[in-house]
Each structure stands twice: as structure tokens, then as C-alpha cells.
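Every protein chain except one is present and positioned as in the full complex.
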Amino acid sequence: MGVDNKKRYVSQLEAEGLNEVVPDDFPGKIIPGGNGGNIVVTTLDSVINWGRKNSLWSLYFGTSCCAIEMMQTGAARNDYSRFGFEVARASARQADLIIIAGTIVNKMAPVLRRLYDQMAEPRYVIAMGACAISGGPFYYNSYSVVKGADHVIPVDVYVPGCPPRPEALLEGMIMLQKKIETENMSKKVNPIDGFDEGK
Amino acid sequence: MTDQKVKTKMKTEEYFVNMGPQHPAAHGVLRLLLTIDGEIIKNVEPDLGYIHRSIEKMCERDSYQQIVHLTDRMDYLSSHINNEAVCLTVEKGLEIEVSDRVKVIRTIIGELTRLASHQLWWGVMGMDLGALTTYFYAFRDRELINDIFEETCGARLTMNYFVPGGLMYDIHPNFVKRTKEFIAHFKTKLPEYDRLLTGNVIFEKRTKGVGMLTKEDAIAFGATGPVARGSGFASDIRKKDPYSAYDKVDFKEALFTEGDSYARYKVRIMEMWESMSIIDQLIDNIPEGNIKEPTKAVIKLPKGEFYQRVETARGELGVYINSTGTKNPYRVKFRSPGFSNLSVLNHISKGVKIADLVATMASFDFVIPDIDR
Partner (left out) sequence: MKNEDLQNIINGLAENLAFSEEGSEFLNVTIPKEALHNVCSQLKSNSDLDFDYAYCITGMDWGEELGVIYHLESTKLKHKIVVKVMTDDRENPTLDSVWDIWRTAEFHELEVYDFFGVKFNNHPGLRRLFLTPDWDGWPLRKDYVDEANMIVK
């Protein structure tokens, strides 16, 4: 019957060559203990960062043309859910990443700030496209464009392009994952502190 | 308690709900202030300007070749057709006649753009009504058109391929072959789209009889594009004032008279079939000729006013250039199709439920940077 043949211990599975239970990039070691338990040896920082970076859920925030390239990145050919960005959430309170895809205008800036404040920490920001980095093609002669989204909220990763290719956006997301790996819980610095006063 | 007693004892109030700028079904950053009573809508007031990038003011300090790259970003789903509008206006002012090769290539690329835009509309319309599969199907096929454009024009979304006087460079040698392969492939896919959505019971119940627009209202409100053609108003600029190579091809204008969201849906599906037929007629005989007529490096239009209309995937785009003879235009105005279509929304949404408003907006196919410019 099934009950007796069930494999409970990692050591049993490893002996048969099935290593799929534990992913390759899991930071830490698993030591099989006796009586059905396994002991995981790792540091708290690395395992929490590993969990966070592999499941960042982004917020639907596309204002203009870069939104189409972001949608294309989520579609079938280049798929960002391979890297863990599984679902795009509609509400800011359930998201941990904003991808600012598109131009930020004077009228939209308070809305963006309010959305960022509604997100729960830890929260990350990717600025996608030339308009979000520095105003883009609308830098000169325009009275209503904010020259860069980092005048409004602190940004972690900049992805240049007009619009950037889906591969470029994927590289930006992976760069953000590498940045999260190196975070330290005891010396955590909140990027929004001191932002308004001009850090 | 009988029903009547319950109704008279219950007091309901109207209140405001904000369908805010960041919303999954808003197609961009459109803010709608709804006055609702329960679930029935009493008034819809749109609040625009969340992506107003002052393109018209910027054009007053740019040269004529530089205006073209700003129009790419207005209605980014039919970017080639926007570029064509400005190029045709400038060529009208300079009184240049482009060669037949340029006209045919502009028409073919315009129709491919229209196909790509309608594919995205179809995917997003299904998504708005809850069917997520359509999103993946549409984007899978749209990638093939993006590949064709990337080989010839260099970019996938905001291409700047048309210049006043002709094209920037010649088409890639693979263009004809890849386009023919794509058309053959897509002709087998469009019936698949029909099987998914068109005959679906839920889809029909949500779109038939929803968002009725009569023909007189469509003319009075200035509606254009598939919105007007779904109500019986024959407004296709490709038939009324033909430009480029549209007077040489034979195609039917998609016209339905019911005026509801299902009619607008059928108009766009029929337009996709007609686009493929136009490309079929032109792709095999692209004539030889000049790629670009010679113009001066600094273009100066003579003093006067020039107006040109084209048919984008959303309707009539008009470009009005007023020039005083200098190297920058004095005033540029873009008559955008979405702006007039948006003014219809309040009129047809009185007394419907919020879910019907979402279905109506999906069938209107707004692109908000086109409205806000």
C-alpha cells in the first residue's frame, strides 16, 4: 500500500537520485536527522532574502507606451513568471514591487506617491523606460512632465530604453533579485527615510 | 413584508465612486467619477490629464522632421499610421508627390499596424470581461508582427520609419516573405479567435444590447472609427478621402447597424479580415521606385494651413498645421479619435450597471495618451 512506500526523508530520495525536492539555489545545507526530521543549517538573512526575491509580485502600473512592453514581457514568449513574478496585483496593499512603466506627469505624481505609501514594506521600485528615468523624449519644452520618477519616490533599478525590450526588462528584474540577496536585516536602511528632505 | 413595502421603506442615496487612475480595466490612466445609486449609474464624468505631456506645445519648437517622433507616442498602438498622417501633411504643404513604391509600402505597413492593434484590443477585451486566455493568444500572435517590424524598422513599438518625403530606408529583403508567411498563419488563427469569444454565451450576454448608440448621436458627438461604424455611420476615411494606395485596392467597409457593443466587436473582427485581404492584394507587386524624394535638410512650409486625415485603428486622426513660413510650425493640432469617442460615454451609460460600463469601455478601445496628448 502507499503508506509504507512513501518516501519521507531527504536522504532516502537522494539515495535514489531524486534531487528535485530541494532547489539548487537554496542557501544552506540540509542534514538528514533521525526519525523523519531534517535539520536545515543556514543564516536567517539568506533564507529570508531567498524567499523574498523569488516571489516578488508587481503592481499594475503602466501609464503609457512602456506598459505594452511590460505586458509583452508577461505574455507567452518572454514570461516573467519563470522568475517568480507570478501575478500582477491590482491593489497596492498586496504588491511588493512597482514597475513604473511610462511618463509621470505633474497631475499623476501625487497618485504615485500615495500608491507607494500604501505598499507594505519591504517594497521595491523599478523605473522602466527613458521617461521614468529622466523625462525621456519629453525633457525639453514641456511644462507638465516630471523629469524623472525619482523626484517622487526612491528607485532601486533603472532600465533604459524607449521602450526597453522585454529582455532588457527581465535583466532589470534579475538585477533587482541580486540586490535583494545582499540585504541585511540588522542593518536595514529604509530608502524612504530622508527622501523628502532631499537625501 | 411585500416588495412594495420594502421599497418605500428603504431610503437610498447617491454617492460618488472613483474609478481611479490606476485600475486594471481602465486601459491606461483614466479617472472616472461615477455617481451611482446602488449599482445603477446616474452620471459618468471623465477626469483626464494624467498623461498630458503637452505634445502640441512641444511641436511649436521642433522642426518638421522632429514632430514625427512625438506622434509615435500618442496612440502607440497605431504608431506607423500616426507618422503617416504628419508626413502626408508636410508633403501636402511642400507639394511633393511620393513614388508608388513608397505609397504601397506605407499602405502595407499601415495595415499590419492595424492588425497588431486589433489583436491587442481583442486580447484585452477578453481579459476585461474575465477570460484570461485571450490575452495570451493575442500576444503570441502579435509577437510575429513585432518581429517583422523589428527586422525592417529597427524597433518594436515606437518606430520612426516614415519621414516627410518617403521612407527612412528600404525594406529588408525578407519583408515580403515573412509577411506572406504571417498572413497564411494568421488566417488559420482568426477562426480560432471566433471559436473562443464570438459564439460564447457569456460574452454574448454581456455585450448584446449593452451601450446602445444611435446613428444621429454618433454624428452629433463626432464619433469615428469602429464606434461610429457599429452604429451605421459610414465614416471610414480610407473610402471617403483616400490617401496613399487605398484607391487602388478593393475592400469592403465594415458597417453594422445595431449600435451595441457586440456590433462594435464584429466591426473590428471584420476589419481584421479586410486588412489581410488588402495586404494580399498588394504584397506581390510592390513597384520599383525612389525611396525618398529629395527635400531640403531644413524644411520650411509655405505660409498657410494644412489639414490631413487618416484612419488609425481607433478612428479618424486629423493633423492641422498652421505655418508662417519659418522652420518651426506656428500651431499644430491633433484631432484625436478617442477624445470625441469619450464624450459619448456619459450619454450612453445612464441607467446601466457598472459591469456594463466596463464592457462598453472595452468595446470603445481607448488609448489614453491619444486622448490626453
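Letters A and B mark the chains as written, and numbering starts fresh at 1 in each.
Convention: a residue touches a chain if its C-beta (ideal position, glycine included) is under 8 Å from a C-beta of that chain, and two chains touch if they have at least 3 such contacts.
Being a predicted model, the structure only gives us computed values, none of them experimental.
Trainee: Name every displayed chain that the left-out chain is in contact with.
Mentor: So, spelled out: the chain left out of view touches A, B.
Trainee: Thinking of the whole complex, not just what is shown, which of B:F233, B:Y246, B:Y265 or B:F366 touches the missing chain?
Mentor: Counting the whole complex, the residue in contact with the absent chain is B:F233.
Trainee: Using the document's definition of touch, tell me which of A:T43, A:S91, A:N106 or A:N190 contacts the absent chain.
Mentor: A:N106
Trainee: Going by the touch rule given at the top, which residues of subunit B touch the chain that is not shown?
Mentor: 47-49, 52, 54, 56-57, 61, 217, 219-222, 233, 240, 302-307, 309, 316, 318, 320, 322, 331, 333, 335, 339-340, 342-343, 347, 372
Trainee: Which residues does subunit A use to touch the chain missing from this display?
Mentor: 106-107, 139-144, 147
FYI, only the chains that are shown with their structure count from here on.
Trainee: Taking each chain's centre as its mean C-alpha position, how far apart are subunit A and subunit B in Å?
Mentor: Once rounded, the distance between the two centres reads 33 Å.
Trainee: What residues on subunit B touch subunit A, complex-wise?
Mentor: Spelled out, the residues of subunit B in touch with subunit A are 20-24, 28-29, 49-54, 57-58, 61-62, 69-70, 73, 76-77, 120, 135-136, 139-140, 142-143, 146, 156-158, 368-369.
Trainee: Under the definition above, what is the set of subunit A residues touching subunit B in their complex?
Mentor: 59-65, 67-69, 71-72, 75-77, 90, 92, 102-103, 105, 107-108, 111, 115, 137-138, 140-145, 162-163, 165
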